[in-house]
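Scroll down for the structure; my scribbles are underneath it.
Only one protein chain is missing from this complex, and each of the others stays in its spot.
All chains are identified by letter, namely A, B and C, in their written order; residue positions are counted from 1 within each chain.
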Amino acid sequence: MESPVEIVQHTAGGVIGVSWLMIAFPLLGAAILLILGRKTDRWGHLLGVAMSLASFVVAVLAFVELLGLSAEQRRQAVHLYEFIPGMADMGLLIDPLSISFALLITGVGSLIHIYSIGYMSHDPDRRRFFSYLNLFVAAMLLLVLADNYVGLFIGWEGVGLASYLLIGFWQFKPSAAVAAKKAFVVNRVGDFGLLVGMFIMWSATGTFAFAELSEKAGSLSQPMVTAIGLLLLLGACGKSAQLPLQSWLLDAMEGPTPVSALIHAATMVTAGVYLVVRSGAFFFPEGSAQALAVAIVGAATLLAGAIIGCAKDDIKKGLAGSTMSQIGYMMLGAGLGPAGYAFAIGHLITHGFFKADMFLGAGSVMHGMNDEVDMRKYGALRKYMPITFVTFIIGYLAIIGFPLLSGYFTKDGIIETAVEHNQVLGWLAVIGAGITGFYMSRMIFMTFFGEKRWAEDAHPHESPTVMTVPLIVLSIGSIFLGGYLILSNRLMLWLAPAVGRPEELPTFHFASTPGLATLALVAVGAVYAWMKYGRAEVPAVQPRGSFLTTFARRDLYGDALNESLFMRPGQWLTRIAVFFDNRGIDGVVNGLAAGIGGTSGRLRRIQTGFARTYALSILIGAALLTGALLLVGNI
Amino acid sequence: MSSLWLPILLAVPVLGAVVVALLPKGADQVAKQVTLAVSLVVLALTLVMAFQFPSAKGDRFKFAAVYDWIPSFGVHFGVGVDGIALVLVVLSAVLVPIVVLASWHDADGVRTADGTLITPKRSVKTYFSLLLVLEAMMIGVFAATDIFLFYVFFEAMLIPMYFMIGSYGGAQRSYAAVKFLLYSLFGGLLMLVAVIGLYVVAGKSTFMFPELVGAIQDPATQKWLFAGFFIAFAIKAPLWPVHTWLPDAAAQAPAGAAVLLVGVLDKVGTFGMLRFCLELFPDAAKAFTMPIVVLAVISIIYGAIVAIGQSDMKRLIAYTSISHFGFIVMGVFAMSQVAQSGATLYMVNHGFATGALFLAAGFLIARRGSPHIADYGGAQKVAPLLAGFFLVAGLAGLSLPGLSSFVSEFMVMTGTYASKAHGSGALTVAAVVSALAVILAAVYILWMVQRVLNGPTAEPVKAFKDLNVREIVVLAPLVALIIGFGFFPKPLLDVINPAVNQTLVNVKVDNPAIAEKGAGQ
Amino acid sequence: MNPIMQAPTIEYGTLAPMLLVFGAAVLGVLVEAFAPRYLRKVMQVPLTLVSLGGAFALVLVQVIMRGAPTEAVAMGAVAVDGPSLFIWGVILVLSFVCVLLVNDEGHFVASAAAVPGSADEEEAEAAGGAHTEIYPLLLFAVGGMMLFPAAHDLLTMFVGLEVMSLPLYLMCGLARRRRLLSQESSMKYFLLGAFSSAFFLYGTAMLYGYAGTVSLPGINKALAGGALLDPLLLIGFAMLGVGLLFKIGAAPFQAWKPDVYQGAPTPITALMASGTLVAAMGAVLRVFWVGLGNLDWNWRPVMWAVAALTMIVGAVLAITQTDIKRMLAYSSIAHAGFLLIGVMATFDKSQQNAGSLSAILFYLLVYSFTTVGAFAIVTMVRDPGGEAGHLSRWAGLGKRSPLLAGVFAFFLLAFAGIPLTSGFFGKYAVFAAALASGSESGDSLGGWMTGLVVLGVVASAVAAFFYVRVIVLMFFSEPAADGPSIAEPSMGTVAVIAVAALVTVGVGIFPQPMLDVAHQAAANLFIR
């Protein structure tokens, strides 16, 4: 799609000129903490927070500067240096889209940094934790700020690495190590798609830069564009845990809770959405095969995630399921073209707030309950950790789309646009909203209401201020942000220079059919949850559920599927290959040697030691010689 | 007017080797220090030379020096470097001092953390003088502009490495050493026939490479001679299915020698393909491209899969290298500027990455006394620094973006995909299939990391000490290079690109779209 | 021809080197006859060395003063031309070196006639003096070696053959240790040698019958005109071939080599492995190229097969040998095969001949020196019962005496033809010559030459295996507790090893001078 506004090479100095500082600060922090190592244990976490805040400040300033420019000026490319001569340059693209992400990443990121000071206070490796967090922030910023796919890919893998390191932060737990590896490998499947997509771009256009690509994309043949789109979608699926590459996200909860909040809820997992929106040129026109694919993947995942969310007793896994589902909404939105982009990004931002809010809340709960994650061992906690309770409730209301809270606006936006574009997907999204209502309410009731079901040694208490403050800030965001962004299309207009905009701006109706339907379903879900978990007694051990329940508990058999489709055959293939290499190829080589040796061993027996035998051989030789000569002579 | 740079560069390590060899018995410490000093001098000289390279005169081969050696065979002592050769010479010069430091105690008899002796005490000065001889030959083989001289170094190189593996290696060392020597010797002898054939057929009564470019016109002859050269290089590289000597050799060799073996010696194979197979026999090269690319892709995937199944760290790393060499070969024969520059860059980066990985693994093995992955677990807890270096090296091995090997691998794959040299879509298929290795690489590296570094700390591992200063000094520069070139490969590429363009001109590939693209605007 | 016989003329100047050696030999016999036992050795050694040295000097004089003469002297009986002089020079130096080895105490039996372990052997031992007859015998053998390749007609060649062989037969039986083996080897060598020389002679007779003369040029002339399918010719030719190929030990006539090399006293083995091979190779070249040049399209295919067979047999059989001298014997068979590749590269209509010839001469030079060096080292590794022949005894030698093992390893690498050793250039020269002649127009078997070279390459790869095997034994395996002792080397032995090593290294790094010599020697080919 022709991006409406040309990218202008940034000339004037100002903050945008030094916007690379955004990346540099946390990178520097990570480097210092990793290189100096234990020496920094005492103040390491503070440095981490400082660096993250610093880059937040830069982001804000750049944002302000960008606001100062006219809409036509709001795509500033900052050239850093020549990366691969003739192929790709290192450069940043500061435009509404990227800066919005930068704000989210650094803002929420900083809050989570602060929160972690408290959360990780007892961990001997807190310094290492912060170095990884900083590394993540830097990589994530490179991902969203880069002005070409190579730069984006570096960031893309950088966040993958950070996620790998943080999921496996408690690597002495085998489960954590495995989860980390799984996350990385599954992501690599997506990267494969992204890579091949880039091959095609290069061979077709000879560039990786967003600017040139969006110009040349129009001139490419339709099949080629479709191919690129689908391959990019594969990449997005990997990063954003969309079907069919969703399986890693639930295991990723092995990581410390702040990680789940920052990486696996607020920012990294949404990179897929960013990729799709940023690559709008290859998902154009809306309704094209690849765009439709995006929407379908989104719809499918939002249902799958929701269903999984219903069956989890592990509070973090429950939240992870809902994350999947919410990102499904964003994907759905992103699949609808410019009309949906604004809502997708909007939901992405608000989700960043309320999901982070709830994860941190969950973390705060675990903090109080000796890292217990099983909701069946919770209950009645509202009295013991009020702040956590309130903030969590706000997040909850936001996510189920309680009117006038953030989630309400953004999610509704997506649903309505979806219904306009594609009835089926739209109504599926509505259903998904209903399920969301159920499983989130279930979580609330099991955690904060009902009877105590604690372990003996549990002494729940409110978390320290350093943890509660971020909760409060986030919950405030969860309340107001959505309305601010969506009403009067602020976000859409703001993003327009970057991602374009539909011809006529949508107007938000508070009483649209899908909207009301959504509210109704959510209410139903919530009530059902209350009857099942609020009013009724929650069994301390998981009861054998119906087929559907088991189906959900097993993550829709995603792992089983991967295992039987890829892991097992892969292991067999490996064994066969190794055997073939040792016995087959090497066997031939050694066999050859042995063969020559054997021949030699047999031949030397001819040397009998009897002089007369030798004489005979001479005579025979003479005969042969004569015969040969006669033969050759007669030829 | 011939420059003295390279002759000096060759002479210094040789003299050093003689000095070390002549040291009195028991002067082990001195021997080590002398060796280190000499290798550092060589490094310094090389770097100075490298920085003068852009300004140096000479059309293609700079710092060229040609002296008559065996007039009646038309053999010259001809040396000189173009961009490709230069970066490889630099690679060798960088790795040697590191290896010297790394194998500081290898000949003293290695003891594990719990004090059990793995390898007995052996002659220290022999080891280090061999190392210096090897360095001279590595520099010579890349710098030779006379094909006969190249062949001499190519073969003579085997001997020091043979002794380093054979008398300083692990339990199976003599089997591995003999296998390595005979395999390479066989290839080399076939190449000898081709070399002679080239001389005879060309009838130029000289072995100087520049004069022999384009000397062979008849396609049939080209094919035969090409085969002679290629088989030798394929064994050296090593390419599937003649790769089986590498895992044995690399697994048995002391870590330092393994680094030079995989990091530099094997590059001679891919370097030879790029320099000789392509430029001397362009038509044959084009004719054989498809089969060779197929072999390369097989190496990539096959090597990766077999690597996953290895239970021995060093063997695993060796198989990953086979996979990586597949990439290099594919890049060389993709006949596109991007791919070939990528391949050349890959030769360098792979040297650093695999070098670091082998050394880190070597340090682990020196502590535990066993290369078997199963004998480890939870090393991160007790030796975080070592674990960190191991991890970074491993990530370079799976060519994580931001680390040097990514740039080269990416260039190779993109260049191959986009190569118009063969028109056919076959190359694009090859590129896509090879990209699958991205996934496999993650599996083999991370699974090893998981089994070695993660999980609960195994009993014998608890005794591990973290890296000492010497070991840090060994690994730090490599990791620095890996990260540095990961974000800023331009210096290398600026040197490589012109040389590769020259190659493509001699191969007469008209691939403008890519060629002028990659050449850098 | 006119009825009056004129007195034959003999160019003494030209023949001086050979005559000197023979003269010294006769003198040596007289010494044995008249000098008292305790004086004999004192007189024999200087006599031998001086005569050999003098002869070499005379060869140099010939070359320097008169350039390389190319004339048939002694009424066309002896051809003194470039190749002969080169071969003479090589043989003289080699034999000089071997004499130094022979000098070393303890190789030769006190009294060959005495029964092993009998009383009179005790006594002879006590008396101390070994057989000093060895020196005149050696001189006669050397004289024969000089005459053999220089002979210009088949009769002279036959005489040279016998003069060379008979003393060798005897000397083979003179080992002090392991006398049974020594005597056995001498008998086998004698019987088979005589047998093969009978073939040689019969072949000569047939050719005489065909051509009416035994002079090589005469035969060639006859071939130019005569019928080429005459059975006389072909049979005679084959028989002649048997005699010659037997001497160089080409398959299928190689059987004697391992046994004789193993049994004979090592210094004599060294002489046979170097001198005899050189001489016989020269003779082969002369016969096939001067005498039968016009028949080349006929014999080269056959020679192709012989060369191939020889290389393969030598390389393959060597792999499983357990005795070092036996292994070296097989390796010398393999090398004879490589040399035959060179012989293949010479044929009548070729411009390449000079090149090929010089390649062969060069190969002979480098190979024979390395061989002598290797055998010299073999003499130094001793067990109580004599030399430590069995390979297993060599295990870990590199640990006990690194220098010796190192030098030996170096010689082995030279045999294997690794670059920067003389052996590499030898192989290279021969292979190059073969390919060059193969690519020439007018070569009856162009492609086949390439095939042969490839075969040679494969053979040398196989051969490399057993050389490497010895290195593995010496360096990579732990020494046996009761390992062999290293004899305190005499000056002579040290000198031998030093010379050999020097040639191997020197030629390995700067082959040009030697190549030039070979080129000059081969420049105007054999006289025909």
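One rule holds for everything that comes next: a residue touches a chain if its C-beta (ideal position, glycine included) is under 8 Å from a C-beta of that chain, and two chains touch if they have at least 3 such contacts.
One rule holds in what follows: contacts and distances are computed from a predicted model.
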*Which listed name, "Sugar ABC transporter ATP-binding protein", "Formate dehydrogenase major subunit", "NADH-quinone oxidoreductase subunit K" or "Peptide/nickel transport system permease protein", is the one UniProt assigns to the chain that has been left out?*
"NADH-quinone oxidoreductase subunit K"
_Just to confirm, in the complete assembly, which displayed chains does the hidden chain contact?_
A, C
*Per the touch definition above, residue among C:19, C:43, C:57 or C:187 touching the missing chain*: C:187
*Just one of C:214, C:248, C:449 or C:501 touches the chain that is missing; which is it?*
C:214
*Hidden-chain contact residue, picked from the options C:259, C:296 or C:387*: C:259
*asked:* Out of C:10, C:159, C:480 or C:523, which residue would touch the omitted chain in the full complex?
replied: C:159
*asked:* Tell me which of A:68, A:386, A:403 or A:609 is the one touching the absent chain.
replied: A:609
*Where the missing chain touches chain A, by residue*: 604-605, 607-612, 615-616, 619
*Interface residues of chain C (partner: the chain not displayed)*: 112-113, 115-116, 155, 158-159, 162, 166, 169-170, 173, 179-181, 183-188, 190-191, 194-195, 198, 201-202, 204-206, 208-209, 212-214, 258-259, 262-263
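Please note the rule applied: only the chains that are shown with their structure count from here on.
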_Averaging over Cα atoms per chain, report the distance between chain A and chain C in Å._
79
*If you average the Cα atoms of chain A and of chain B to get two centres, how far apart are those centres in Å?*
36
*Mean-CA-position distance for chain C and chain B (Å)*: 44
*Counting only residues that touch at least 2 other chains, which ones in chain B make the list?*
none
*Where on chain A does chain C make contact in their complex?*
593, 596-597, 599-601, 603-604, 607, 609, 611, 613-615, 617-618, 620-622, 624-626, 628-630, 632-634
_Residue ranges of chain C touching chain B (in the complex, touch as defined)_ = 398, 402, 413, 416, 418-420, 424-425, 428-429, 431-432, 435-436, 439, 450, 453-454, 457-458, 460-461, 464-465, 468-469, 471-472, 475-477, 511-512, 515-516, 519
*asked:* Could you list, by residue number, the parts of chain A that touch chain B in their complex?
replied: 34, 37, 81-87, 90, 150, 153-154, 156-158, 161, 164, 168, 171-172, 174, 176-178, 180-181, 184-185, 188-189, 191-192, 195-196, 198-200, 202-203, 206, 570, 573-575, 577-578, 581, 585-586, 589
